[in-house]
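Every protein chain of the complex appears in place save one, which is left out.
When the chains are written out, they are named A and B in that same order, and each has its own residue count from 1.
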Amino acid sequence: MATFHVLIIGGGATGAALAHDLALRGLQVTLVERGEVTSGTTGRHHGLLHSGARYAVKDQESARECIEENMILRRIAPESLELNDGLFVAITEEDVAYRDLFLEGCAQCGIPTRELTREEALRLEPNLSPDLKLAVQVPDGTMDAMRIPLRFLATAKHNGAVIKPFTEVVAILKQGNTVTGVRVRDHRTEKEYEIGADIVVNAAGPWSEKVAAMAGVHVPIQPSPGVLLALRGRLCNMVINRLHRSGDGDIIVPQRGLSVVGTSSWVVEDPDNLPVPEDHVQLMYEKGAEMVPMVKQAPFRAAWSAARPLVGERGATTGRELSRTFKCFDHADEGVEGFVTITGGKATTARGMAETTANVVCQKLGVDAPCRTREVVLLPHTAYYVQPD
Amino acid sequence: MVQERQTYGLIRRKGAWSWLDVRGRRLGAWAFALNRLTGLGLVLYLVIHLLVLSLLTQGESRWNDFIALAKSPAFLFLDVVLFFGLLFHGLNGIRVALVGMGLGVERHKTLFWVLMTIGAVLLLLSAWKVFSSPAT
Partner (left out) sequence: MAEQTVQFKVFRYKQGERPSYQTYTVRVDPRTTVLRALEQIRQEQDGTLAFRHSCFHASCGTCGMKVNGQEVLACVTNVLELGTPVVVVEPLDNAPLITDLVVDMGDFYARYQPAGMPMIRESEFLPDSQVPEGVEHHMRLENCIECGLCLSACPVAGSDPLYLGPAALAAAWRMVEEPRGRDPATVLAWVDHEHGCWRCHAAFECSEVCPSNVDPAGAIMALRRELTRRKIGQLFGRR
């Protein structure tokens, strides 16, 4: 079998999982990332291992993806997760009214739930608001937002993939209507060079529209940032979600010695240099404290913004109306060969996104190799830096 | 043992200067730096001390000349500096030894100040003794 060369643009969770998948299928893989790996959206997310329950009512496709990938990640990256489960907490009567719809949605998507009384929930999490009415336990968890992708990259590297951080794509090379490679600038030397490829995959998350434009195609992406707030100390052991339709400041994720309160949602044109609006930070304090009052007293650690890559045309107002599922575009449909874009999705579903994309890539190249990423246990994250380039 | 991988040729490592570079550092690093300095100073003192003793082999007058010099106030001040070095190195050494065996690790700063207070008292006493001794 001739070895095809696939070049991946973007060193986030998606690109990392894709490099791993393609390397396992025996393809030659090069991944380029303009900064350090996971420096875009991936590293900045709240570190929630989604059970899918958040989407079980409104966005069931995304919910099913989440629960499936959640269980796979527990198998292939066990040491990079906090096995702490999550609670959906009802604070108001309005929240309580949402319970039936929520439980029904979870059941439809195959997400296991357990209803807890107020007393049971407070015993598990004594810092919950005394206004608590009831809670539902789901298999959420905390993941290491950076180290899971590092494990994908470490394993990919071990299987022969070449990972090039600090390597920025400056042009996409085409012959006629076929993409033949990329021109990159190496930020370690500031020298430019070309890399040829049989297929180029655009996995640049919220930047994928910009990257696609270099190849002369359009990707409907709406960069939608959210503000997150990190507080010192673990205010809870489990992930605490508000039992309602998704809204601002409705999740608290304990992470190492921190508690992360998230998120808000708005839309921007440019995913770089995101502002951290002060009113959003205050909203995180207020909304977070409705679930866990100690949020207001806990010492501040950090406030930052991260841009979600939501699939959808421009014109959305907050981004909440857009699905959190992912989409793989084969730009042959628009007349450009050798160029594929994978975008949308979530850190939890990165492996699934990679599987779908690798299937498209293999089909285009006529490679018949099954996906093995559901079973292969990932190397430890340290192996990414320790293995020589 | 770990082998060092040096792929890029450039590494910011200060060598022995990192012992003494206390800019922006805190108590532990100051104590460490001063310990190294006083340690080196005491070694230097030992060498000078042996050289001075070797004057004895060069006759009585050379020795007496030195003793006269040793009674000058400036020289007596150097004796106090020597006491400072001895006291600091010795007392901080007690702290490092205790902490190094895992004793009082959380209270290493308190331990430092307690020992240094003892040291300061001893230093004042010795300075008083040095300067008030009859010049015989």
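The working rule: contacts are C-beta pairs under 8 Å (C-beta built on N, C-alpha and C of every residue); 3 or more make two chains touch, one makes a residue touch a chain.
On a predicted model such as this, the values are computed, not experimentally measured, just so you know.
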{"item": "Contact residue for the chain not shown (choose from A:Gly15, A:Gly105, A:Gly181 or A:Pro254)", "value": "A:Pro254"}
{"item": "Full-complex contact with the absent chain, from B:Ala29, B:Leu42 or B:Leu55", "value": "B:Ala29"}
{"item": "Selected from A:Cys236, A:Ile252 or A:Val336 as touching the chain missing from the view", "value": "A:Cys236"}
{"item": "Hidden partner interface residues of chain A, rising order", "value": "35-36, 38-39, 42-44, 47, 79-85, 114, 123-127, 137, 142, 144-147, 166, 168, 187-190, 228, 230, 233-234, 236-238, 254-258, 260, 272-273, 276, 278, 281, 301-304, 306, 380, 382, 385-386, 388"}
{"item": "For chain B, the residues touching the chain missing from this view", "value": "1-2, 4-8, 10-19, 21, 23-29, 31-33, 35, 95-96, 99-103, 105-106, 108"}
